[in-house]
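Let's look at chain A:
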Amino acid sequence: GNGNGSTTPPPGSNTDAVKNPIKVGIMAPYTGAAASKGKPMGDGVLDAIKYINTELNGVQGHQIQPVFRDGQYNAPIETTIINEFISPSSGIVMFTTQASAEMTVVMGIANEAGLPGFTVFSAPNITQPAKHQFASFPDYGDDWVAFAKYYLANIWKGTGKPKMALHLLNNSTGQGAKDAADKSAASLGIEIVAVETHTSTTASEIESLTRIKAKNPDVIYISSTPPPTAVILKNAATLGITPGVTIGCGGASFTSEMVNLAGAAAEGVFGIYPTVAWGDNVPAMAKMTEYLTKNHPEDANNMDYITGWAEGLLIAEILNKAITNTPGGGNALTPALVEANGFKKLSGFDVGGLQGPATYTVGDNRFSKTVKLYQVKSGKITGIGSWIDAPYIDYGFK
Partner candidate 1 sequence: MADLMQFVLTGITVGLVYSLIALGFTFIWKSSSVANLALGQMVLLFSWIAYGTIQQAGMPFWLGLPVTIFAAAAVGWILERVILRPLIGQPILSLITVTLGIAFIFEGLVAMFWPISTAAMPDFIPDEPVHILGAVVSQEYLWAAGIALVLFIIVSLFFRYHRYGVAMRATADDQMAVWACGIPVTKIFSVSWMFAGALAAIGGVLMSSIGGITTGLIETGLKSFSVVILGGLDSFLGAIVAGPIIGLAENVGGGYLTDLTWSGVKDVIPFIIIVIVLFIKPFGLFGQERIERI
Partner candidate 2 sequence: MLKINNIEVAYLNVIRVLHGVSMSVSEGQIVTLLGANGAGKTTTLKAISGLLHVEEGEVTDGNIEWNGERIDKKNAEYIGRLGIVQALEGRRVFEHLTAEENLLVGAFHRKDRSEVKNDLEMVYSYFSRLRNLRNNTAGYLSGGEQQMVVIGRAMMAKPKLMMLDEPSLGLAPLMVDEIYSIIKRFNEEQKTSVLLVEQNVRIALSIAHYGYVMENGRVVLDGTADFLKNNEDVKEFYMGLSAVGKQKSYRDVKHYKRRKRWL
Partner candidate 3 sequence: MAQPIISAEKPVKVSLRNLTLSFGGITALKDVSVDIRENEILAIIGPNGAGKTCLLNCLNGFYKPQKGEILFEGRNISRIRPDKAARMGLARTFQNIELFSGLTTLENAMAARHVFMKQNLLTGALYFGPAHNEEIRHRRVVEDIIDFLEIEPVRNKTVASLPYGMRKRIELARALALEPKVLLLDEPMAGMNTEEKEDIARFIVDIFEGQGESYPDTPVLRDGIRTIVLIEHDMGVVMDLADRIVVLDFGRKIAEGTPEEIKNNPLVISAYLGQSAKK
């Protein structure tokens, strides 16, 4: 079922033949409830592909043809899109999503059809147990572990076990962190004293923070998205919890948007993020900045654009590996071949330095396995330290 089959020139004449474009399904919540993250990510990945196609002449001469669809963060719509992607006649060989919730909806069908794909932000239930779906970097659970380790090693000065409170968004973003805490807090030596949840649209968390405050925590960990995180931070300042108590955030919360919204209350807050920050000195930074300024100035300083750009580079590398390892090259690619020869052959790819190196390890469907720690210093998200390891945690999902 490869849609390119009919135009494939006879084997052997590969090098001189027409190089067919390779179709990649890309789903982003361009509109709808998650547009504030989906839009910059979508912009980033499309810009990156544009760059690869125009300036690098595609992947080994094959243009990447994005089949870009707006999933609207809406399950029925996402399902019709994945039905399009898995269709043999569509010619799509792999796909990506931008959010764990999107991937959650579509992974059943994609796994069944054997169409490989990866999601940018992810939760543990997507990669465990490992099937045909992958994650471009560590998940919300890994964020928690990474932060907890850093906290114990570098910030915690007291004796005994530190007391931690969790403040979680009421979906897989929050749940991922909770799963990790349930699994590993005890072994790491952290006492979870409170677990609160909030909605993505909360206007006041004074009440939950009052209860957290009563438990006297040493550290609060938030796994959420930017707007509610900002509310929590501002309320914590009002209640006098900060400064004093350390606050850490998971990747999906920790963006410039959050800093803007929270203002002074964000000062000193730690956050995990899977990519580098704007302006960091990495190889891909210059081109990315150029495209951003040219095409999407409104996404300036938005780290979700970086994750999108990194996604584009990853797609190209996966295809690159697949073409190289497949007899018949790019014109012969099928979903199964892309998975076997592309996804599973990734090794040590540096993703332009934007995120930790991407490597496939058997049983662990996360590509990069490191995250970075940041802190808000004088209103700027500033990197501290280098990449932190996020080892695989087995949650025992079936």
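These made the cut because all candidates are chains of the complex that A comes from, given by their letters.
FYI, contacts are C-beta pairs under 8 Å (C-beta built on N, C-alpha and C of every residue); 3 or more make two chains touch, one makes a residue touch a chain; residues count from 1.
Every value quoted in this text rests on a predicted model; they were computed, and no experiment measured them.
Here chain A appears alone, and the candidate among 1, 2 or 3 that touches it in the complex is 1. For chain A in complex with candidate 1, the touching residues are 31, 33, 35-36, 39, 168, 170, 195-204, 206-208, 210-211, 214, 226-228, 230-231, 234, 238-240, 257, 260-264, 298.
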